[in-house]
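Part of the complex only, each chain left as placed.
The chains carry the letters A, B and C, assigned in the order they are written, with residues numbered from 1 in each.
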Amino acid sequence: MDADPPDLDCFRLVDEPYYTPVGNEIALFEAAYRAQVPLMLKGPTGCGKTRFVEHMAWRLQRPLITIACHEDMTAADLVGRYLLDAQGTVWRDGPLTQAVRGGAICYLDEIVEARQDTTVVIHPLTDERRVLPLDKRNEVVAAPSGFFLVISYNPGYQSAVKDLKESTKQRFAAIDFTYAAAAREADIVAREAGIDAGLAEKLVRIAAASRNLGHRALEEGASTRTLIRAGKLIARGIGAAEACDMAIVAPLTDDADTRGALRSVVAACL
Amino acid sequence: MDADPPDLDCFRLVDEPYYTPVGNEIALFEAAYRAQVPLMLKGPTGCGKTRFVEHMAWRLQRPLITIACHEDMTAADLVGRYLLDAQGTVWRDGPLTQAVRGGAICYLDEIVEARQDTTVVIHPLTDERRVLPLDKRNEVVAAPSGFFLVISYNPGYQSAVKDLKESTKQRFAAIDFTYAAAAREADIVAREAGIDAGLAEKLVRIAAASRNLGHRALEEGASTRTLIRAGKLIARGIGAAEACDMAIVAPLTDDADTRGALRSVVAACL
Amino acid sequence: MDADPPDLDCFRLVDEPYYTPVGNEIALFEAAYRAQVPLMLKGPTGCGKTRFVEHMAWRLQRPLITIACHEDMTAADLVGRYLLDAQGTVWRDGPLTQAVRGGAICYLDEIVEARQDTTVVIHPLTDERRVLPLDKRNEVVAAPSGFFLVISYNPGYQSAVKDLKESTKQRFAAIDFTYAAAAREADIVAREAGIDAGLAEKLVRIAAASRNLGHRALEEGASTRTLIRAGKLIARGIGAAEACDMAIVAPLTDDADTRGALRSVVAACL
């Protein structure tokens, strides 16, 4: 294993991030990491993809560099650029280049939001070459064995306009994520919000109902994150119904009918 | 509580901003602040969201940094950028970074107007990480406990084109705002415009009627702000009808029929 | 009243700009100025809005900074920017910042032409805060009592694409402008073009007829300005019909039928 450059130490996870596996995703991630097959995590908002990557980085003892992709992000934002200094122009590595040099796990969150030049930039890192060409420096950085590329992708979002190119998709092995099963989700909510198991189970029932409302009423159902936040508010003394309204119902929709349906669900479950 | 950097003192509110609560929004805000659950304030133009945030900043003794979002605002406008100086390039924190470092309340007004890179930038601040990565500086700023993020959102505006991403919405608990009840609104108008209670009540009746005209006639009804301004003009000696025309009717619409309807309302209420 | 910085002296009007009021617009402007209620002047091209603002600036003894808005104008064009100097970057106030610091009247002409970031920049100046945040300088400039914001708006132009946001409109009291009544308009034309009253009345009759042709034939009728220019050309020896053709008919339209109609009007009125 390569020695990491010292300045990636701030990207190392000291404490184990809490994560209880759904299936054998830990084994799949480790096999992909060992086989150097880049990985795509597919699933809805707030179902634990980010937490899983953090857990695996801790488990594999790798620094983790996370990059939230957006449509104004350019290749230079990933790779680096020349900046003007008192001594003239100075090259500054971008976060992807840092991850490659330092043998870190690089996590590109919601990659489909990025412009094409971003996705093309990672191509040479995702085939047998495992290199990152820095055209502007005339340098080709070879990835050490510790480097690993993970991207996330929310299939519920994709439209014809914004989707990964076929030649990008086929460069990744994929693991499907979804919300945890009810018992495990209640566990997570109780632990993270600091509430008792009974209340957590009720919140999970609310979320399950919201996820069954269907695409026409809600773009997505309530995520585990919203349950945790409702729990935290209840733990601070807010009434359960009011906390659910504030953390679950109101953020999800402004449509009066859908709000009514959600509030009936909340009333029935609490 | 963290010590604030001295240069945020200019963002502290010295005098209590006048605010009379509608419901238990003060308790909800405080619970969210203590639980570190970011907050979204939903409601129409000029119904008091900004004033409420100012009041809470004063009550919680936090500096308040307000940022009016617009479609040309970039992530760098929030986070900071390198500027060229006599000594070469120098980093300058943007207002969001200042708020994070200084443990301030950061209020992003009308966030939906901003481009996606802005909304994505706040993601790591709104989940359990509570950090702001400054990619261009290779720095990750951890938010002190005093930092709190509040955004506003006007549901009446949103179109399919401009809306928050689902993964952004679910990162916030939400409080609904609407115009104050008639008596409280009259109170506010009388106090802020310096007019007597009777006149204020008449103005509030005009506003209520305008809000009932429906979306087809007016995009939004008269806000509390327009009532205060009509009152101020009357207090400066302008006739009541003329002041209402100038501060309420003329700004709201150029359509002759709707103006006629509004003027009948004004005549009937005064 | 605050002392003005000396460098706004070049924006003070020394001679009284000629203006004869239509109604009580002078009183309305003064009341709005004293009550610190920002003002929107609504009306067609060339009906005297700019001249009215100049007159009021002279009457209120305030410097006047006029900014013609256009779709390429950015917030930085209003607020200011850093420029590179021999000593590194230097901040340079934009015209809006100058107006705020110096307590001037700032007139944003045809504000609807500007991009959204411009209109959002003025929001904190138009509510109770009356401040201009200079994000890039981490400075908040408080407006002295002499500062006053006036914008103009041509309702005939507005389309769905380009209109002010509701939250901007409701920040202004509005005064409607239209062409002056015939007698007063003839007065203005005679005085500004240096022609006798009889000829000025004829020109005004031509304009009135052009304004009645309706939107299908002409986007707008002949403005007072075109009458003054026709008068000036006549005063320089050009024949009346030819001067009207040059200053009124030819600029308004290239459509042969509409030109024919306008020329009949000219022939009938002269």
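The definition used in the following text is that a contact is a pair of C-beta atoms (placed from the backbone, for glycine too) under 8 Å apart; a residue touches a chain by one contact, two chains touch by 3 or more.
Just so you know, these numbers come straight off a predicted model, no measurement behind them.
Trainee: 3 identical chains shown; how many in the complete assembly?
Mentor: The number of copies making up the whole complex is 6.
Please note the rule applied: only the chains that are shown with their structure count from here on.
Trainee: Edges wherever two chains touch, nodes for the chains themselves; is that graph a line, a ring, a star, complete, or other here?
Mentor: line
Trainee: Taking all residue numbers at the chain A/chain B interface, are over half used by both copies (same) or under half (different)?
Mentor: different
Trainee: Can you work out the whole-Å distance between the CA centroids of chain A and chain C?
Mentor: 52
Trainee: Report the inter-chain centroid distance for chain A and chain B in whole angstrom, where each centroid is the mean of the CA atoms.
Mentor: For chain A versus chain B, the centre distance works out to 30 Å.
Trainee: Report the residues of chain A in contact with chain B in the complex, numbered from low to high.
Mentor: 7, 10, 45-46, 50, 66-73, 77, 83-87, 92-95, 98, 109-110, 113, 154, 156-157, 192, 219-220, 222-223, 225-226, 229, 232-233, 235-238, 242, 246-247, 250-252, 254
Trainee: Show me the residue ranges of chain C that touch chain B in the complex, using the header's touch definition.
Mentor: 24, 27-28, 31-32, 34-35, 37, 40, 42, 74-75, 82, 84, 87-89, 115-117, 119-121, 123-124, 127-128, 133, 135-136, 138, 140, 155, 158, 166-167, 169-176
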